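Pasting a structure here, questions to come.
The complex appears here minus one protein chain, its other protein chains still in place.
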Amino acid sequence: MDAVRPLPDFLVKRYQGWKATTYADNRGWYKRLAEEGQRPRAMVISCCDSRVHVTSIFGADQGEFFIHRNIANLVPPYEPDGDHHGTSAAIEYAVTSLRVGHLIVLGHSGCGGVEGCYQMCEGRAPHLEEKTSFVGRWMDILRPGYERLAAGNEADRMRALEKASVMVSLENLLTFPFVTKAVEDGLLTLHGLWTHIGEGGLETYDPAAGGFVAV
Amino acid sequence: MDAVRPLPDFLVKRYQGWKATTYADNRGWYKRLAEEGQRPRAMVISCCDSRVHVTSIFGADQGEFFIHRNIANLVPPYEPDGDHHGTSAAIEYAVTSLRVGHLIVLGHSGCGGVEGCYQMCEGRAPHLEEKTSFVGRWMDILRPGYERLAAGNEADRMRALEKASVMVSLENLLTFPFVTKAVEDGLLTLHGLWTHIGEGGLETYDPAAGGFVAV
Amino acid sequence: MDAVRPLPDFLVKRYQGWKATTYADNRGWYKRLAEEGQRPRAMVISCCDSRVHVTSIFGADQGEFFIHRNIANLVPPYEPDGDHHGTSAAIEYAVTSLRVGHLIVLGHSGCGGVEGCYQMCEGRAPHLEEKTSFVGRWMDILRPGYERLAAGNEADRMRALEKASVMVSLENLLTFPFVTKAVEDGLLTLHGLWTHIGEGGLETYDPAAGGFVAV
Partner (left out) sequence: MDAVRPLPDFLVKRYQGWKATTYADNRGWYKRLAEEGQRPRAMVISCCDSRVHVTSIFGADQGEFFIHRNIANLVPPYEPDGDHHGTSAAIEYAVTSLRVGHLIVLGHSGCGGVEGCYQMCEGRAPHLEEKTSFVGRWMDILRPGYERLAAGNEADRMRALEKASVMVSLENLLTFPFVTKAVEDGLLTLHGLWTHIGEGGLETYDPAAGGFVAV
């Protein structure tokens, strides 16, 4: 493990600042969270993108959101085949053990994963089609979204595919028996969001409108 | 998609507060991030646990960290078999496309996933051993860590397994050819951290000490 | 160039320490910064005073702040007369080439330049009034701030002049067409700060309060 190094100084300093302020100001609550365990109100599935700051947008504090982040906020279909499924494991734990009340999928503008998927489906990214490309194989989950895109210019289709990444994930969520059951029992609601990074905008999928509307 | 509902009011209100304050105060920067794309300095792999607040601990703001979160901050071994591998895809994207300089694995106290793994390995959680248990199959990644645990009381062994979840992930990271290459080229350093939620503590793996030491 | 000497030993040693630690721990990031160029989020205009440590106060690391430092953190008015204007050049580069999102003017307690200006305006520092005094001619920029000072004791007036050095600079900033345009386009926000060195205090100009308030 010689390749492993101690934490860089700039993060040590920031941590120490947090310890002396935010931690010191909230010590009682953090101790309770540690002793009694977490009880998050919602699970959020968002992209790893550094510009998507779910805790900031929602003013979230320690203990509120169970957060899973992966490339392009994707949920694969239900596949209980005995392999490692990180996303499915996180959803199973949130819904069956933590019993969160909301499951939110959050997409965003300018998603590199979605763009890669678009180029791959258009036949312009052969390296993503190789079996050994983890990004390519992960983005295969979004192919059904690409198939449904309306004709149009590339920018519009790319934007539509970003929102499709939310819808495909919501559809796949409903293939998980424990998700469907919690929804039917009235214990869980699903939500689809898309945020515009540059404009700070937020849209929510509204089934009445049959599409995304500004919040 | 009737199971999908618009965003709940409490989150709408928080978002609107963020838009009118933080967004308004940082609009120029967010626009640039949108136009020029992200350039995060580090990737962090942490647990989904709602009490682990990596952006808070490190005072991270929009654009700084590429964050992947899954149950128990695990990295599976390199397996380019053509299946969906969300964690491996995130690492591939961070290292080969974004070229982050630091890859940080952050474990924590009281991890429910680690506890489940411990019980499963002790033979006390048969439901986690079923093929259909996503959490069980995901936690299989940590079995090598369990095998190496020293004898002792349960609390100590559980704590040791939490730290082992960081070490196993670091070991598995080094099975990815593009990670090893970036490390050898001096472009990437790996870091292992473990945080104590109740005490706000932070430990870093120090190869010179051969274990975790307080930051 | 015989007047030029090699770097003194005490700085050689410190540099070598930095190279073996901070540089070694952040090599990948520094290489990227070198290859891809800087993308600072903010420009800071502060005093040269050795006690004003903007990178320390804000935990700033390589690549974050574009920093201009001059005597008394002054910005002269917009004067495109073809002469050398170092401060104006720095602002032009930050706003039009680097497109920073924030422009921060940071004043401080016990500023020697401000005190010189005060004595000069009171008629007690004839040497600063000479044409050949670079410090005097530079501090002329702050004369409009002196003119506006309320009556009172000297200590209060000097403190008020320190804060006026921030306000005059902010006013002058708004005489630069490219600054005004970036502000109007919502791409740039201006900020005025004053720090108390002995007490470690920080005040920010708040237009709602019409003055400086503690952070």
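Remarks
Letters A, B and C mark the chains in the order given here, with residues in each chain numbered from 1 onward.
Here is the rule we use: contacts are C-beta pairs under 8 Å (C-beta built on N, C-alpha and C of every residue); 3 or more make two chains touch, one makes a residue touch a chain.
Just so it is clear, the model here is predicted, and its values are computed rather than measured.
Counted over the whole complex, the shown chains touched by the missing one are A, B, C.
Interface note for the absent chain: among B:25, B:122, B:156 or B:185, the touching residue is B:25.
Residue-level contact of chain B with the missing chain is found at 21-22, 25-26, 59, 61.
Within chain A, the residues in touch with the undisplayed chain are 13-14, 16-18, 20-22, 24.
Residue-level contact of chain C with the missing chain is found at 1-8, 11-12, 14-19, 22-23, 27, 30-31, 33-35, 37-38, 40, 43, 48-51, 53, 55-59, 61-71, 74, 76, 80-94, 97, 102, 104, 109-110, 112-113, 131-135, 137-141, 167, 170-171, 174, 183, 189-193, 196-200, 202, 204-207, 213, 215.
Here is the rule we go by: only the chains that are shown with their structure count from here on.
A turn of 120° superposes the CA atoms of chain A on those of chain C, with the angle given to the nearest 5. Here chain B and chain C face each other with the same set of residues for the most part; over half of the interface numbers are shared between them. Chain centres here are Cα averages; for chain A and chain B they lie 14 Å apart. Centre-to-centre spacing of chain B and chain C amounts to 40 Å, using the average Cα coordinate of each chain. Within chain B, the positions touching two or more other chains are listed as 27, 30-31, 59, 63, 102, 189.
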